[in-house]
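Okay, so here's the structure we're looking at.
Omission of a single protein chain aside, the complex is shown with its protein chains in their original locations.
When the chains are written out, they are named A and B in that same order, and each has its own residue count from 1.
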Amino acid sequence: MTRPARPLAVFAALVAAVAVALAPEALGPFHIRVLQFFFFSAALATAWNLLGGYAGYWSFGHMAFIGIGAFAAAHYAMAFGGGGAGPASMIAPVAVGALSAGGVALVIAYPLLRLRGIYFAIAMLGVSQIAAELTNNVGVLKGGIGVFLPSPTPAGMPPERFFYYLFAVLLGLCLLIAWAIRRTRFGYALLAIREDEDTAMMLGVATERWKIAAFVLSATLTGTAGAIYGYSLGYFTTYSVFRLDFSLNMIVFCLIGGIGTLWGPTIGAALLLFLTQVLLSRFLDVHLMITGALVVATVLLMPGGILRAVGELPRLRPKREGGT
Amino acid sequence: MDLFLQTALNGLVLGGIFSLAAVGFSLIFGVIGIVNLTHGVFVVAGAYLALVLHDSFGIDPLIGVLPIGAVLFAVGYAYQRTIIHWAVSRASVEASLVVTFGMAMVFRNLLQLWFGPDVQAITPSYGFQSVAIGEIRIDVVRLAALGASMVILLALALMLARTHFGRAMRAVAQQPLAASLCGLDVRRIFGLTFGMSAALAGASGAIIGIVQPFSAATEVAWTLNAFVVVVLGGIGSPAGALIGGLLLGLINAFTAQYVGPALTQAMMFLVLVGMLLLRPQGILGAAYGETR
Partner (left out) sequence: MDRRTLLKTGAAAGALLAAPRLARAEAKTITFGGSVPMTGKAAETGLNVLRGYETAVKFVNEEMGGVEIGGETYALELQLFDDASDPTRAATLIQRQVDEGIGFFLGSFGSAIVLPTCSITEAAGRIMVQAGGGSDLIFTQGRRRVFGVFPRASRQFVSSVNMFEALEPPVKTVSIIHTNDPFSQFQADGARQSCAAAGIEVLDFIALPAEVSDVSNVLSTIRANTPDVLICTTHDQTSILIARQMISSRTNVPMLYQTLGPQTEAYRKTLGGYADGVVTQTYWDEEAPFSGDWFGSAGDFAAYYRAHFDRELAYHMASGAVCIVSYLQAARNAGSLELDAVRDALAALDFRCFYGPVRFTEDGDGDAALMGPKLMQHQDGELKIVSPPESAAAEPIHPAPPWRERA
């Protein structure tokens, strides 16, 4: 269906890339920081969407991979140094962070993915709590007292701009992967799992293998984002990276934008962050309440997300039973 | 040996409180199939109400349980009939997770605006007494809390087993469609279940208030605890909540004594995940069969 539109899409992507590359010239550091956080959040939501949106496995504990990525990177950097200075010093630690998150996912994937629906969600929540508590309370992991990552910003460049580009590239990567998956066997297998796992298995789809692949890929991308996020903080403790609201926001962004779609997570992140970080940042006492109310309102008013509400993607939603 | 017995006793007492705090969560999960992340807020709201009753009117929290339960019953009923019902009928059961989380944020913020962010504690007259059997000691508040929890759980079990409402609730849990064909007002039952769950949460909050300090921010811990209790013990029944709660209490106490108090949370969730993998329906299984 997208074939005729492809040159247009490529052109649009190019325009977007150029716009992102040039935007910092026109913007002040504050807006660069907001955009930086937006890229980070959108990348997370896109990574979550690979598993939650495509395969229908809602993880309520993806913060585990952010934290694992960040702490693994920090411990690697503290133990072995980054190797080199400036941005090059990040490469090895971030890779270690990403691989650690992916590795942990690989280990837990087989047992956890046998659970379905709400049980998988709860199990992931449990996993993320275990990871957080161990990081915080096992002395050598230093989660309680905090870990430190040296600044990788090249000389003469403002840090917010450096991380802006880094997260922009990461988001681009996540989107590219998400886009590519959708048009391969992998993507079709995941959608088949979401729509009806048992039938898919019966029809010969290797559901187990595809699910695990999606889970590990999603975790690896999340871990990468976490490691870079760790660098952007410089110093962090358990609760700066293992945050329940990260887990939740990934889901909320996808829900708002349109779960299971390519652009939904990004659009959801853009919308909600604009509201909470820019418009509502001055409402001191009630910003939690407003955020919560917004989340509730979106789910109630646009249960399929904005993309579907606009009618661009009238794709079927699996009918769910239970409840009223 | 004394240390072992003391630890076991500490665990059981703590577990009794966990059981009561989780049973409402378990009911909703079992009957309506919803994971209610607002649960912890109801617990903390109960504690705040008990504080107000105690400080302003001198009502002991253990007596305050009744009015507090009534107030939260109304809140829970209204909550289900509006927001929860809309969420489930318009979106999905998973989306209801997100909705209840959003509402938890709203309620937490309201509690914080109303009562301030400060840590509160209720100190009844018997707050510093303890009973000793040989070398083993136990606080009177904890004993009272345990007793009250057991009484409430027993009353609930009797109600589910013996009354018309209890039977109707179980019928709806097992087969909503068949139940409504038999002339039961399923929606009303859902509302009443939610109300009852909130009332139980509020009652447990009042009891928790005399045992440990609380603030609006502690609501998250109570929701997570309820999660673990339900997954451990089994869904939808007071007996399941009791077993899950007591187990959780024991796990907590023994980990704190023999592994390190900092690792209790990690151990708790480790058991949760292990349990999910080995026996996701909990020790007693889902009370209402395999309909979900």
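Going forward, a contact is a pair of C-beta atoms (placed from the backbone, for glycine too) under 8 Å apart; a residue touches a chain by one contact, two chains touch by 3 or more.
Please read these numbers as outputs of a predicted model, since none were measured by experiment.
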Omitted-chain contact residue, chosen from B:Q174, B:Q212 or B:Q281: B:Q212
Full-complex contact with the absent chain, from A:V169, A:L233 or A:L275: A:L233
Candidates A:A270, A:L288 or A:I306 - the one touching the absent chain: A:L288
Subunit A residues touching the omitted chain (full complex): 28-30, 33-34, 37, 133, 136-137, 143-146, 148, 158-160, 233-240, 243, 245, 277, 281-282, 284-285, 287-288
Where the unshown chain meets subunit B, residue by residue: 3, 6-7, 10, 14, 109, 112, 116-121, 123, 127-130, 137, 139-141, 212-213, 215, 217-218, 221, 252-253, 256-257, 260-265
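Everything that follows uses one rule, which is that only the chains that are shown with their structure count from here on.
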Sites on subunit A touched by subunit B in the complex: 58, 60, 111-112, 114-115, 117-119, 121-123, 125-127, 129-130, 133-134, 136-138, 244, 248, 251-252, 255, 285-286, 288-289, 291-296, 299-300, 303, 320, 322-324
Complex contact set, residues of subunit B against subunit A: 32-35, 83, 85-99, 101-106, 108-110, 112-113, 176, 186-187, 190, 220, 224, 227-228, 231, 260, 262-263, 265-266, 269-270, 272-273, 276-277, 280, 292
